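Moving on, here comes chain A:
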Amino acid sequence: MAEGEYSPLSKLFQKENFEDWSKPHIVGATSEYSSLLKLQAMKEGGLRKYGDGIIISVVTCTEIKQGVAIETGKTSQKYFDACSIIELHEDDFKALGINHNTNVRVTSATGSVILKAVTTTQSLYPGLGHVPMGPWANILVPSYTYSTGEPCFCGFDCLIEPAPQEKIEKAVKLMHEKCGLKYVGDPHYD
Partner candidate 1 sequence: MKTVTIKLKKVPGLYLECESVTPDKFAGKSLDAIAALPCSEGKSNYKLGDWFEISGSAGATAEETKIDVYGPGTSKCKYFGAWMSAGEVVINGTADMFTGSWMTGGKLHVKGDVRSFSGLQMKGGEMLIDGRAWNYLGAAYRGDWRGMQGGLIRVKGDAGSDLGTFMNGGTIIVEGNVDIHVGTHAEGGTIIVKGKAHRRVGGQMVKGEIYVFKGCDVMMPGFKKIEEREIEVDGEKHVFNVFIGDLGERHPKSKGEVVYGHLYTLKE
Partner candidate 2 sequence: MTEFIIKNGHVFDAVTGQKGDVADVCMKDGKIVDKVSNSATVIDATGKTVMAGALDVHTHVAGPKVNLGRWYRPEDKFRLGERCSAKIDPKTKIEGGFSIPTVYKTGYEYARMGFAFLMEAAMPPLYSRHTHEEIRDTPIVDEAAMPVFGNNWFMFEYLKNGEIDNAAAYVAWMLRQTKGYGIKCVNPGGSEAWAWGLNCMTVNDPVPYFEITPKEIIAGLITTNEELHLPHSVHLHSNNLGNPGNFQTTLDSLKIAEDFKPNNNLGRKTVLHHTHIQFHSYGGTGWGDFESKSKEVMDYVNKTPQISIDTGSVTLDETTTMTADGPFEYHLGALNHLKWGNVDVELETSSGVVPYVYDPKVKVCDIQWAIGLEVPLFAADPMRTMITTDHPNAGPFTRYPRLYAWLMDKKYRDDLLNSFKYATKVIDATYLAEIDREISLYELSQMTRAGPAQVLGLSGSMGGLAPGMNANVAVYNINPDNMQKGIELENAFAKSAYFFKDGVKVVENGVVLEADPVVKKTYWVNAKVPENKQVMHDINEKFLKYYSVSLGNYEVIDHYAPHQEIIEV
């Protein structure tokens, strides 16, 4: 995404639903502002509907499966299963109208990716989702660091839209496409 250009979602954050906040930074603008949107939406009766999707706040943390899969190998199937998921609360599943283990398109202010929506044993509250740390999560994470050097891994807002037909990309292929490099498989992992 070139300088000055926005992802579709962040246009939403900027203009329509709340006062015009001029962003401190153009590329990878944080959508932490948008927690304002969530605050505002919550005041209006709790549901954060937008089109056929909902807006929730997402945190990315480490998981035991993801940790083990790092040692197995970043191009292994175990890593693919461990990191390409998003955990949602039951009310969010109902709001989206989908049942467990279906693919959803998750869009944040700086990128969008297909993940599998699953339920979780570590209970969340409605309006909070969790994506294990990994290449898929970091497509979504905004890179604005408030001049502290630390990007915002926990607490950025995403639009979740059901996308049952679309397929989750493999990590290396996903990275190559997003970076505009030609993807040619490698004997080590294909």
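Assume a residue touches a chain if its C-beta (ideal position, glycine included) is under 8 Å from a C-beta of that chain, and two chains touch if they have at least 3 such contacts; residues count from 1.
How these were chosen: all candidates are chains of the complex that A comes from, given by their letters.
Model, not experiment: these values are computed from the prediction.
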Worksheet item: Which candidate among 1 or 2 is in contact with chain A in the complex shown?
Response: 1
Discussion item. Per the contact definition, I'd like the list of chain A residues that touch candidate 1 in the complex.
Written reply: 19, 21-22, 24-25, 33, 36, 39, 146-147
